[in-house]
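Take a look at the structure below.
Presenting subunit A:
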Amino acid sequence: MTATPAEAGSSTDGTPAILFDGVTKRFGETEAVKDMRIEIRRGEFFSLLGPSGCGKTTTLRMVAGFEQPSDGRIFLEGEPVEAIPPYRRNVNTVFQSYALFEHLNVADNVAFGQQRKKVAKDEIKRNVAEMLELVQLTGREQAKPRELSGGQQQRVALARALINRPAVLLLDEPLGSLDLKLRKQMQVELKEIQREVGITFVYVTHDQEEALSMSDRIAVMHDGHVMQCGVPEDVYERPEEPFVAGFIGISNLVEGTVTDPGTVELASGVSVSAPLPADCRPGDRVRIAVRPEKIAIDQIEPGMVQLEGTVEQRVYLGMTTQITVALGGEARLVALEQNTYRARAEERWEEGHRLTLGWHPEHCLILR
Partner candidate 1 sequence: MLFAVPLGITLAISFGTVDELGNAIYGWNPGNYADVFDPLFGPVLLRSVAYATATVVLCILIGYPIAYYITQFGGRYKYALLGLVVIPFLVNYLIRIYAWVALLSDEGLVNGVLKDVGLTTNGVGFLNTSYTVIGGLVYGYLAFMILPIFAALDRMDSSVIEAGKDLYGTPWQTFRHVTWPSTFQGVLAGSVLVFLPAVGDFVSAQLLGGTNTFMIGNLIQQQFFGAGNWPFGAALTTVMMGFLLIFMVFYLRSAARAATEARA
Partner candidate 2 sequence: MTAARGQALRLPFSRRGTAGRETRPKEFDRPRFLKWFLVAFLVFTLAPIAIVALFSLNSSKSLQHFDGFSLQWYQDFLNDQQLRESLFASLEIATVTMVVATLLGSTLAYGLVRSRTRFSGATNVLMLIPLVTPEIVAGVSALLLFTQLGMQLSLATIMIAQVTFSISYVTVIVRARLSGLGREVEEAAMDLGATRLQTLRLITLPGLWPAIVAAALLVFALSFDDFVLSFFTTGTSPQPLPVRIYSSIRFGVTPTINAIGTLMMLISVTTIVLAIALPRLVGRREDRTPLLGGEV
């Protein structure tokens, strides 16, 4: 179950920033990464999204040089990198724990990479000032890492990595330990910095909202495989695997059997029409996936598929209200309504309330 290489993008120079050619990584008996074949284009903000243990951090470490692939090769700007140790790769990393040098102050931390390259002292000074301005930490050069807040430390780590103008910047869940508000703010800042600097970012996260909002393209990983790779809209609206459907957003999978072409019979006995792929035959077992926001509640439009159900649970989330509706048998669907000015306040969808759900056939997906 490998993802197909990304379609030809808009990069003028064909060489991708990073190319994974059948990369596999084994730790003893376990395969952390399995036969990865993806391309990351220059200047894009690329995210590796997946649950813990899916192999995304291992992938990142292989690009940085801290792990070597067991099979396959990695190409950085067209050149294979196996023989190159981490300190000679044109790649820099922002670690999850920031990994700042505690015994050095902010300026020395940021300057570290430049000093290794033996850049002239006054040029270092200039570059450090420029970087600190970029991350909005001007004036804190003398501070020690322990004196800074989490968000500030993270920005130092960012500056420290960016100052070397690497070809690729790797970020390993950098916002994980920040509180929600700060995280949202940093997401915006990171995206802006990336656009300004133009460097390829490879961003690892398990937060799907983060990935959706920041990335040019996302690779969803599970158990070492890349399940799907594409732009956020594609990954969300057109998931190709049940896992992807479930990991990003709420999947709402209902099982059924194909009866006639274009019709699926659900476990509850109800038949719905659905856009089946050409090679579906009667008797095939399929799963229908519908996003909750695409489901209409009791206000069915003409042309919609209709189903009856009973409210099982109602959750108030502030901006939206979500209800879980039992369809009979094991099937359940989650639908929601935004609590906008048009929401009908008197409709309180109590538990046990019977209602009708509907969706346009083109809004559902068929998965096998």
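In this section, a residue touches a chain if its C-beta (ideal position, glycine included) is under 8 Å from a C-beta of that chain, and two chains touch if they have at least 3 such contacts; residues count from 1.
Selection rule, in plain terms: all candidates are chains of the complex that A comes from, given by their letters.
Every value quoted in this text rests on a predicted model; they were computed, and no experiment measured them.
Peer 1: Touching subunit A in this complex is which of the candidates 1 or 2?
Peer 2: 2
Peer 1: Enumerate the contact residues on subunit A facing candidate 2 in the complex.
Peer 2: Of all residues in subunit A, those touching candidate 2 are 64-66, 85-88, 91-93, 95-97, 99-105, 107-108, 111-113, 115-117, 121, 124-125, 128, 141-142, 144, 160-161, 164.
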